Structure formats: structure tokens, C-alpha cells
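A single protein chain has been removed from this complex, and every other one stays in its place.
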Amino acid sequence: MSEITLTPNTGNNLKDRFFQFASKHMGFISVLISVLAILLALLIGAILIAIAGINPWEAYGYLLKGSFGSRYGFGETLTRFIPLLFASLSFAIAHKSGFFNVGAEGQIYIGAIGALLVGAYVTNLPPILHITLSLLAGIVFGALWAGIAGVLKIFLGSNELINTMMLNYVAIFLVEYLIHGPLKDPQLFIYQSSPILDSAKLPIILPKTPLHAGLIIALVVTVLIFYLLYRTPIGYQMRTVGANLRAAKYAGINIVGVTLVALITTGGLAGLGGAVELMGAQFRMVAGFSPGYGYDGIGVAVMGRYNPVGIVLAAILFAIIRVGTGAMQRGAGVPFPLLSVIQGLIIIFVIASGYLTNKLTETTVGGRA
Amino acid sequence: APAAVEPTQAPTEAEKQVRVAVVFSTTIKDEGYAQAAHGALMEMKDKYNLDVSFQESVTDAAVKDVLRNYASEGYDLVIAHQLYFTDPVNEVAAEFPDVTFAISGGFRADHPNVVAVDATNWEATYLAGTLAGLMTETNKLGIITVSESPIAKRMVNSFRNAAQAQNPDVTVKHVFTGSFDDVVKGKEMATAVIKDGADIIFTNCGAGNIGAIEAAQENGAYAIGSSVDLSSKAPDTVLTSAILSPAEYIKIIINGYMNKDLEWGKYYPMGVKAGIEGLAPFHNFEDKIPQDVKDKLEQVRQDLIAGNIETPSSE
Amino acid sequence: MEAFLMGTVVTWLAMSIRMSIPLLFTGLGGLVSQKAGIYNFGLEGMMLCGAFFAYYGSFRLGSPWLGLLMAIIVGALLGLLLGFTSITLRVSQLVIGLGIGIFGLGLTSYLYRLLDQTGTEHVATLFPSIHIPFLSDIPFVGEVLFSHNFLVYVCIGLVFLISWFFNRTTQGLNFKAVGENPQVADTAGVNVIRYRYFAIIVSGALASLGGAFLTLTQTARFMENITAGRGWIALAAVILGKYNPWGVLMACFLFGAADAAQMQIQVMSLGIPYQFLLMTPYILAMLAMAGVVGKVRSPAAMGKPYVKH
Partner (left out) sequence: MTEEFYVSFHNIRKTFPGVIALSDVNLGVKQGQIHALLGENGAGKSTLMNILYGLYHQDSGEIFLCGQKYEDNTPRNAIEHGIGMIHQHFMLIPNFTVLENLILGQTSPKPPKLEKDYFRKEILKVSEKFGIKVDLDLLVEEVSVGMQQKVEILKALYKGAKLLILDEPTSVLTPQESQELFKMLHDLNKKGTTIIFISHKLNEVMQISNTISILRDGEVVATVAKGETSPKELSRLMVGRDVNVKYEKTSATIGEEVFRIDSISLRDHHNKDRFLVKDVSMQIFKGEIVGIAGVDENGQKELAEIICGLREPTSGGVYLCGDDVTRATTRQLIELGLSFIPADRRNQGLVMDFSIAENTILETHYQKPFTRGFSLQPAVINNFAKKLVKEYDVRTPSVSVPVKNLSGGNQQKVIIGREFSKNTRFLLVMQPTWGLDVGAIEYVHQRLMSARNSGMTILMISTDLEEVRKLSDRILVMYEGEIVGQADSTTSIEDIGMMMAGSLRQDARL
């Protein structure tokens, strides 16, 4: 059998050189392609903005300036980036383990509740300890919440897509109930939880911006997660179960055990995301605590192709969109709905552009090496 | 800081413009609270030739950042139009002592550069309750809100007290839609209450108001709108609306700022007396509503102004 | 008491049906695309666009029929978009679906604002509820079953039609084969790509109809995000219904009935915290999943694009 790497059978060696270059720098190229896709989406957006009677370049000026052109905007963007990163990690690790978790949103809420209970009601602890315990509480609560769907899947074979989705709604109403009743701040006349104590707050790491130590936690966790997946036996087992359940069984891997670990991780990550958001940014629980971070996380994970660098880049993109579009309305008065239109276009174009990346990967590095 | 350039105005003029920013928690097309305020903002813009900016659908997660941005982008007056933004505004205001803040619909002003203007939220409702109590034939009334809030609770109590003051046999059902956007839920919820016997629905559930009014229309019941005059939605169904004039808060704040006749650092609960609360005109019902009812209403109004009616609890 | 119960039950059932139908239209849309092996995560966005364009057509052109037509066309176009990206470009159906959701929300809200600049009232013409002589007048049954809008009966008709299509026609058989194993279908001479495009376009149109139902029969006005997440519930209903039209019908009715029930219970004001009442439909769905539904076997080629060399 012919074990040759295929170079496209056109004599054109310029093309060949391109393919050779491509096969070496696939990562770079895929990023490049995505960037072009984004530009295309922005171009269409520009036309719409112009139709709305606003100067697109000015508008986009605010997009950049608002998201990282100014010190504050920079900090703000990175602050939004944190929960997005956690949510996407949560989806990614579940995906790798063959589990479809669309429940990050709910797990974020419940995780935050966990952190709140420790952060607001456990008193006089030294900050280090208090913060650690609150974070742990977030992880545990998130894991337990995901665990409901997991146990139902493992023991009753219920479809986790539905259960995680349903649990989102339940979580949000549950939290609303809690802050109306048991966890309501007695000091306040409106329905909010009590704030967490100062000893449980994450420190600001970029003065004069909201950027808090959650960023460091998020980045460290990202590294840990991918280390877990690709450098530890349990991670190996998770990926095996995700990639080929039968083979995993024949190899003597304990499916139930591994799936449980996967669940705890996926739920724990989202829960940790909620805890960090609470302890670093919002400090008290309110009804609209997470503006859809959990759902954005799915997009981030897929767009980032489930690899650490990709996910980080995609999360930054989503954060920029969230923050920058706000600046576009403030500065240039771009109608709010147009911002969603542009966001939608960017997502659709970037994902669609994945086609080119795939094709290129196939024709260069892909196939039988 | 960059000015949001008005194509119509020469930049030189833009320099002198007072810059006002407003933060909304929903979109400005909510057929009520935010929409009215946005309208007022545009009115003020023309009146004082302001340089105006606003941001919609600002989440609790982001509101502080938005406020800080406005403050640091050199806006003179930053207004947050939402009860739940009270704390964030007070927190941010402390960081920007030389920027002026206002909470429209807020309930606390902790700093000299903050003012909180709100309707009592119950006086107009009290009038609505009086009318409902007098008009109901089934002695069953319904009140629909999105979710439970202290405001909502106080309104419900106010509505009930008022109705029962006129007619002790009246019972009031309070139900929730759980969604600001869901017109159909509002409609079905109202239908349920009406089928249960209620003949007048007081609706205060965001976009759901429209649905609730349609439900009343289709089932031959009456509706009382809230916050803005909703009569135009169904002139022969909407008896009146309990005006909380969110528009007025914005006007009071901006006028007060421009004419320096509003004292900052204070909380202004304003009601019937201040003329920002009350019932909308009866429109088509002008002649259908008996004179004695109108007299009763007027008398209650006087009591409210005189402060003879104690504030209902928010529990 | 008797009468009161009767009343409540009737109201509840009638309401349940009204609440279920938008879900059912959209759910059937989800079913059709998934039977052919394509996830349609764009249901919410398509539904929302359906709601707006139905409203717009009815309001601008003065006829609900034209509104209905517009909704169907727009839905089909969105289906085509999802089809092109997932069938031809073979990229993530999941995220494109999410993208369509965000895009749809923005687009409809924006157009609505353009429409709304004049403060004047703009009310769409609704389809009237039908009144079938005799039938509609039967106590109980009459109000529950025969007091509805004709679209309700169209929707039920679609359930019959679709299950007939899948079980009693050759095309239906080929269709299922495409979702089970496209290569087998291909070797049998079935044009996989054509079937899948057909599926996703129909899916878009049906999802859009779900939205149209809201603005052509339930409320005469459009509101930003009027679908309020119904598309996602519909998606859940497809799986809950085990990819079977009648199952989907049951699942949608479960959601509708549960929602209607919690409303009725609120009216009875039993003092249960309303948040718990609001979460009942979702908890019921999970219980149903764990209890009666059990293990769901989804079409084997679900979500897998067909690569032909």
C-alpha cells in the first residue's frame, strides 16, 4: 500500500510550498482564517450600521477602544473573559468524555450559591482560608448539580442534553426563590442576597479596573484541566470513554467511575466559574447573576476546537464582543439589536470558516501520514 | 473623552453641551417602564440640547462597569433607570465624587453626588384599587406581576386595601408570569384569573401587559394598565392606567440638574401630591364611569395628598 | 363546587392546548431535521423570526395569510442557511444554531424598532378562532377541543401527516435511512444531500410556524424576544418524544399542560412559592425522562455530516 504523503498533484510548486507551510503552521493558519471571517462579519455589520445612519468606523472605533483600547476596558474585557473560560472548559471536558453538558448556566448559578453560603455566612476566617473554602463550595455545588443529570444518565440512561437543559431553568428559579426568602439580605428592601464578607472577596489585580484574581485562577485551571486530560491516567480514561466506549470496556476501564469523575469536573468547573464571578465581580447574588455565560461557553469551546489555546482565544473574542458592543452603543449610539445581529454574524462566519481550516488540514497533514 | 458626535451639530457647539447618560436594565421597547423613560430622555435632549447617550439591557453582572465607563468618559450626569441599580450607583458614585449620579426609580442616595427619585409606587395603585373596588361586579380582582418584589408586594397590598376600603367583599388574586418578555404568558395568566371570576385585571408585568389586556378584551373583562397610559392598546377594555410616570423621574432629575433646583444627596419618593402619580384619563370610559365613583376617587386623591392614608406594608 | 371544578378543568385543558401548539409546530420542525440526522439548534431563532415576519406581514399587508406566508418563507431561508453550513460546509450544527438564535433576536428586534418609530399603534390582524356549529357548543368538550384557532387543527393534522410520511411512504423510509446511515441510503440510490436539505428547510419553516402561531393567533402585537425560550423547550420535546411525531405531541402537551396547571394553581393561591410553580414543567420533563421515556435511541447518524469522496 502506498504510504506516501500526498502533495496535490499539480506541478505548481508555489502551491506545494504553501501546503508545506500550512502543514507546519496549521494553528496559525486556522486563527488567520477565523480573523478573516470576523472581518467579513464586521464588514456586513458596517453596512447595516451605515444604513442605520451611523458612521461604522467611528462605531468600530468604540468597539476596540471600549474592549481593550483603554485601561479600564481592557480590565473589563478580561473580567468577562473569566466566567466564559470556565464555562467553555466545563463544556469541553464533558464533550471529551462523551457527555453533552449544556447545563453550565445552571451550574454557574448553583456554584455561586455555594460560594455565597460560605463567603457570606461563615465568619471570621483568614482571607486565604475563607477564599479557598468558598471556591471549594462553588466546585462542590456545581458538581452536585451536574451530578443530578449524570446519575440519571448513568443509572437510567436518561438523555443528558434534556436534563442539563431543564436543570438550568430549575436552578434559576431556585436561586430566585432563595434570594426572595432564605438568603435575602435583611438589611435591604429589595431582593438580593447578603454580600459576601470582605475576607472572601478576590483581590483586584489591575488597579482602577474590575480585573480580579479570578483571572489567575482561570488560567491556572485551564492548564490543570488540559494537563488532567492529556497527561494523567484518569484523563486518558475520560478521553477513551468519550472516543470509544466499547474499547474502554474491553480495556477494563471502569466506565461508571470515569463518567462520574467527568461529571464532577464538568460541573465543578462551571460551579467554580460561578463562585469566582461572585467573589471577584458581583459579591452578592441577584436574579440576573449570569447573563448567559453558560451558553456562550458552548460556542467558545467549539470555536476553540477543544484545545487550550483555541479556547482562550475564542473566550477573549466573546468577551471583546460583550464589552465592545456595549461601548458601541454608548459611544456611537448603535441600536442595541444591531449589536446582536453583528454578534450572530461573527459566530456564524467564524464557525462556517472552519470549513476551510478542515479542508486544509485534510489535504496537508490529514489522511494517512 | 470622546463626544458621541451628533451629525447635525457643529463640534464647537458639542463642546458646550451637557452630557447625560442613562442606563436601562431592559430594552427601550418594553412598552412601559424603560420605553417611557427613553421618551422623556429624548424630550429633555431637545429641550436642553443635551449630548445624550444610553445603554440598554445592562445586566446586573455589567452595570457597575457601564456606570464607571460613563463616569470616566466625562458625562456630567449619569442616570440608572432601575430599582435594582440603587446599590451599584451608590458604590460607583463614591469612586467618582465629581460626577453627578441619579437613580431613577431608586430608593437610596448615600452620597452628596447621588439623587434617588422614585414614585411611591403605591399611591397610584391605591387609586386604581379604589376604582376597581367600586366597579367590580364579581367582587373578584386580579393583579399580575412578573415576579415578586417589595414594590410589587406593596402595590398589591395598596390595591387590596383600597378596593376593600370601598367594598369589603372584594378578593384580590396576585399571580406571576416569571418573564418580562412573554406576552403570551401574560395573556394566559390573565385568562386564568378572569376564568376564575375576576372582572378587572390590574396588570404590571412588562411586555405581558399587552397580553393581559388582550385577554380582558377577549373575555369581556376590564383591565387597568400600569406605569404608562395603556388605553390606546384597547380603548374599550382599559378603564385607566395607574401612572407611575417613569418618564417623570427622568424629567425631574434632568430639569433639576439643569435648573439647579433639585437637592442632590437625597431620596425623593414622589406621589400624587407631587403630581407624578395618578390615574390616566378615562378616555372612552369618561361617560361610562358614574359620577359618584369619580367623586369617591377625587376624595381618595385628596386623602393621599393630605397623607391620611398610611403606606401599605411591602411584606 | 362541581361547576367550579368543571370550569377550572375546562380552562386548564383549553389553555394547555393553546400553550402546547407553538411548541408542537416548532417541535415537529426539530423532529423533521433530526430524523434526517441534522441537529437543529436554531429552532429558537427561527421561531422568533417566524413570529416577527408573520406579525409584520399581517400588520403591513393587512392579511394574516400573507403573514403566514412570509413566516414560512423566512423560516425556510434560515433552514437553508443551517443546511448549507451543516450539510455542505460540514461545520458545527450546534454553534451555527446558537448563532442563528442571537442573529434572529437582533434582526427581529431591529426591524421591529424601525417599524415602531412612529408612536402609533400597529396591531396585526389575527386569525379568528373558529366556531364549529354543534361541536363547539357541546359543554366541556366543546370549549376544550372545538373552540380553537384553525392553526391548532392544522398542527394536529401535521402530526398525522408526518407520522404517515415516516411510516407509510417510500420517501419516508428513505428519509429515515438518511438519518440512520447515509452511506447505506446512498448505495440504495437515495440522494442523501437532497433529502437532508429538504429536511432542514422544512424544519425551518415549521419552527417558524411555531412563532407565527404566537403572533397570528395569540397576540396581535410583536415584542422583542416574544418566543422567550420556547424553541429550546421544543428541542427538548423532540428527544422527550423519542423522535416520534406522536411522542413529540405528548411531550409538548406535557410542557403546555404543566405550565397551564401551574397558572391555575397560582390562581387558587395555595401559598406555594411561585418560583416552585414556575419550575414544575421542567421538573416534570425530567421525571418523565427518567420514568416513562427511559432510554432514547436517537437516529444513528445524528449530527454526523455525510462525506462523499
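Assorted remarks:
A, B and C label the chains in the order they appear, each numbered from 1.
Keep in mind that, in the parts below, contacts are C-beta pairs under 8 Å (C-beta built on N, C-alpha and C of every residue); 3 or more make two chains touch, one makes a residue touch a chain.
None of the values given here were measured: they were computed from a predicted structure.
Every shown chain that the unseen chain touches in the whole complex is listed here: A, C. Screening A:L39, A:L129, A:I216 or A:A247 for touch with the missing chain picks out A:A247.
Touching the omitted chain from chain C are residues 165, 167-174, 176-177, 180-181, 183-191, 297, 308-309.
Although one chain is not drawn, its touching partners on chain A can still be listed: residues 1-6, 9, 227, 230-233, 236-237, 239-240, 243-244, 246-254, 362-363, 365-369.
Here is the rule we go by: only the chains that are shown with their structure count from here on.
Taken as a graph of touching chains, this assembly is fully connected, with contact between every pair of chains. When the interfaces A-C and A-B are ranked by C-beta pairs in contact, the top one is A-C. For this pair, chain A with chain B, the centres built from the Cα atoms lie 37 Å apart. Shared interface positions of chain A, defined as residues touching 2 or more other chains, are 173, 176, 180, 336-337.
Each of the following residues of chain B touches two or more other chains: 27, 147-148, 178.
Chain C contributes residues 45, 81, 85, 89-92, 94-96, 98-110, 113, 224, 232, 235-236, 239-240, 273, 275-276, 278-279, 282-283, 285-286, 289-290, 293-296 to its touches with chain A in the complex. Residues 152, 156-159, 161-163, 165-167, 169-170, 173-174, 176-177, 180-181, 295, 298-299, 302-303, 335-345, 347-348, 351-352, 354-355, 358 of chain A are the ones touching chain C in the complex.
Interface residues of chain C facing chain B in the complex, by the touch rule stated above, are 7-8, 11, 15, 18-19, 22, 109, 112-113, 116, 121, 214, 218-221, 223-226, 228, 260, 263-264, 266-267, 269, 274-275, 278.
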